[in-house]
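The complex appears here minus one protein chain, its other protein chains still in place.
Letters A, B and C name the chains as they come in the text, with residue numbers starting at 1 for each one.
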Amino acid sequence: MDMSLYPHAVAMSADEFMSWSSAMINEMLSAGTKRTVDKLTGPVWAWAMRNSMHPLHFGLACCAIEMAAASDTRYDAERVGMIYRSSPRQTDILLINGWISKKLRPDIRRLYEQIPAPKWVVAMGECAISGGPWYDSYNIVQGLDQIVPVDVYIPGCPIKPDAMIDGFMLLQKKIDAYFRRGVFMTD
Amino acid sequence: MSEDANIIEKPSRDDIVSLVKAEFGGKVEFIESTKKNIKAINEGRRLFMKADREVLHDLAKYLHDKLNFEQASSVAGVDWVDHMQVVYHLTNYCTSMVVEITVDIPNDDLHIASVSDIWEGANWHERETYELFGIVFDGHPKLERLLTPKSYEFFPFRKSYKLRGQE
Amino acid sequence: MAYESITNFIVNRGYEDLIAMSPYEVYNLPYDIAVKIWESLGGLIAWLINLIFPNNGVSQWLISDPVTNGFAIILMVIVIFAVSFVFCLLMLWEERKVLGRMMDRRGTMVGLKGFLQCLGDGLKTFMKENVVPKAIDKKIYWWGLSLVIGTSVLLACMVPLSNRWFIVDYQAGLLIIFALFALAPFLILCAGWAQNNKYSLIGGLRAAELMISYEIPMLILLAGTVLMAGSFNINDIVAYQEEHIWFVIPQIIGFFTCIVCAVAESERVPFDLSEAEAELVEGWQTEYAGMKWGLIMLGDYFRGYVACALVVFMYLGGWSLPVIGGEDWYLQYFPEIVFLLKVALVFFIFVLARAALPRVRTDQILNVGWKALMPLSVINLAIVILLKVTGVM
Partner (left out) sequence: MAEEKMNSDKMWVTMGPQHPFSHGLWTLRVEVDGEIITDAEPEVGYLHRGWEKECENRTYNKIIPMADRLCYSASMTWSHLFCKVAEEALDIEVPERAQYLRVVADEICRIQSHLMWLAAVGTDVGNLTIFLWALREREFMLDLNVRLCGQRLTTNYPRIGGVRNDMPYYFERDCMRAIERFEKSLWDIIRLTDDSSIFVGRMKGIGYITRKDVANYGITGPAMRGCGVDYDIRRDDPYDAYGEMEFEVPVLKEGDAYSRYMVRIEEMFQSCEIIRQAMKKLESIPKNAPYRLKVPKCIPEGTHMARIEDPRGEGLMYLVSDGTESPYRLKVRSPVFVNVSASKHMVQGVRIADIPAIMAMIDMCLGETDR
């Protein structure tokens, strides 16, 4: 289990702790064919998932303009296999790139649930991380992790397109760690 | 000139002042701006009025029909703790003149005639002022919450409502 | 029984010995490949068993003629599917890279210069959770989906790559392909209805609308080709084009109309109304998640491959090359490769259309279909009849 991504075990979200602990148990208990199968096929699934990340076409605010700029000619996000799909059924990354108002909470939660299982959430920009410049607003949710478990935070206001692609590089490392512990683990 | 003679396509500044004074007399008073080197005011493209609540709807109708003020740019609410205020900005495309009408409303009876039947553009501005200040616009076709979620009961922009950072 | 080397245990027979059992009178390349595969595979198993129990019945049975023939047929179909599947992945790669280059960006760089991107997409969609919405019409939801993919794959395997690379040399060649092609819009309509989602319903209805506009001009164009070539059988059409002239020259109008209809048939961008990204989120594929959507995308590319193959058969002379004549021409070069290259060229035109043209509205495609494509195809038919009657062709 690559601990470098979890330098401080305290800050793990409940979901991450669950998957980390079940991975530990799987390491110890599993043996024989299941273990070797996981060991062999893990990197293949990881390579496939890493190189075809489809984020949801869902722009909220200023970082959405930079998300669009990330897929243009200079910072081509499609080089790493990222296409923006518009239906949540066919995506695996929920990308939140703006401030989240109280009116939007049920919609984001429903979108998160509609995305099929191995899914990740990327909080892009200060507003999604912690409410950003609208710290004292009555209508803004102060941070995305109050609604959905977040995997990668990309700081900046608004973030540069290359910072976004760098954030997705970090997410690729996390996808690797997720698959190295055995794909068909029900956590 | 448009078909019936009494619509003045390009009313000059003192035309408007004289006509409105003749029409509404004491109820509408004109405020002279004290600023010296603002280009728009020096070239006479701004006009500031203070009107009473009763006469507002007729004044708006008069400006719209007779003096060709085609667009209601904005309807703003202001909360002066002891009383409320609604500020209208009307624009005339031909002379690009902007008229600012401020109307005082007592705190206990927050009602004012809606101008959305004259200008369709003011419709959403009035809904927004209603949901943020609580000023009721009589005769508005659909006075509901627009920006804030339906479950909000309070009026956020009033001075009485404190933000998270304030006291 | 003394030790016997594997080769002389497997009776390496020439092709003629098998002629009696093989279902083909004509020499069929994939069947030949399949027979060789089975001889090595089955022969290996038989040899192993023979090592343990020398001279037993099973190993003799394994390499006897009927068994070889049976397994060869199964292996042949797998070989044919594998070739069309790999070529579809190549077309997907071609589309992503060419589209990228036209948009002045690099396209996918995953795997070797982007080719493994299709593999990555496929594997990823296989691993996704199978999300099925609760309030759907279960039977039609699943049957609609599987039939759409089924017909697409069936079509792709029925396309002969050359006169020695086919499953069945059926006499009604193009007609069967057209019949199966016309099935897809109905299944999309049913799948769209079954998903209990407003966007997919509208997408399904649009697929049916779209079909009305391009189906009849396409059939009249087919009539033109068949009339000129004299038979439905694809081998005869290609042979005719090889002797005389490619049908592109005399039926130039038909060629361009056919390209427009083929684009509409395979539902690609200028006419991709049923999966209109901007208005209907994902059109009829909205509720299909994970592997289902991956297979639908594959089905789309199979239908694109078959649409291009149709254009190549009808107008660009199938697998013949105008230059190299002679009787045993297929020994100098591979006609299959020539055919696939031509299909890739026509697909390039499709990708060019996708990069340059915006999406059409439903009423516009109906107008184009009835007011432009239909007259053009009738004119094309008139020219063919004229040439036929005056005996020029």
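Keep in mind that, in the parts below, contacts are C-beta pairs under 8 Å (C-beta built on N, C-alpha and C of every residue); 3 or more make two chains touch, one makes a residue touch a chain.
The model shown is predicted, which means the values in this text are computed figures rather than measured ones.
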Item checked: Touching partners, among the displayed chains, of the absent chain -> A, B, C
Margin query: Out of C:A276, C:A309, C:L340 or C:V384, which residue would touch the omitted chain in the full complex?
Written below: C:A276
Check: If the hidden chain were put back, which of A:V44, A:A68, A:I147 or A:L170 would touch it?
Finding: A:A68
Notebook entry, point to check: Which listed residue, C:L51, C:M103 or C:I136, touches the chain dropped from view?
Noted result: C:M103
Next item on the list: Tell me where the left-out chain touches chain A, residue by residue.
Entry: 56-62, 64-66, 68-69, 72-74, 86, 88, 98-99, 101, 103-104, 107, 111, 133-134, 136-140, 157-158, 160
Check: Given the full complex, what residues of chain B touch the hidden partner chain?
Finding: 35-40, 45-46, 70-74, 76-79, 87, 89, 91, 93, 96, 98, 100, 102, 119-125, 128, 145-149, 156-157, 163, 165-166
Checklist line | Missing-chain contacts mapped onto chain C | finding: 99, 102-105, 198-199, 202, 269-270, 272-273, 276-281, 355-364
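Throughout what follows, only the chains that are shown with their structure count from here on.
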Note to self: Report the inter-centroid distance (CA atoms only) between chain A and chain C in whole Å.
What the structure shows: 37
Notebook entry, point to check: When the C-alpha atoms of chain A and chain B are each averaged to a single point, how far apart are the two points in Å?
Noted result: 48
Check: Residues of chain B that touch two or more other chains: which are they?
Finding: none
Notebook entry, point to check: So in the complex, which bits of chain C are touching chain A?
Noted result: 96, 100, 103-111, 116-117, 119-124, 127-131, 277, 281-282, 285-290, 293
Margin query: With touch defined as at the start, can you tell me which chain A residues reach chain B in the complex?
Written below: 102-103, 135-139
Next item on the list: Going by the contact rule at the top, pick out the chain B residues touching chain A in the complex.
Entry: 148-149, 156, 161, 163-166
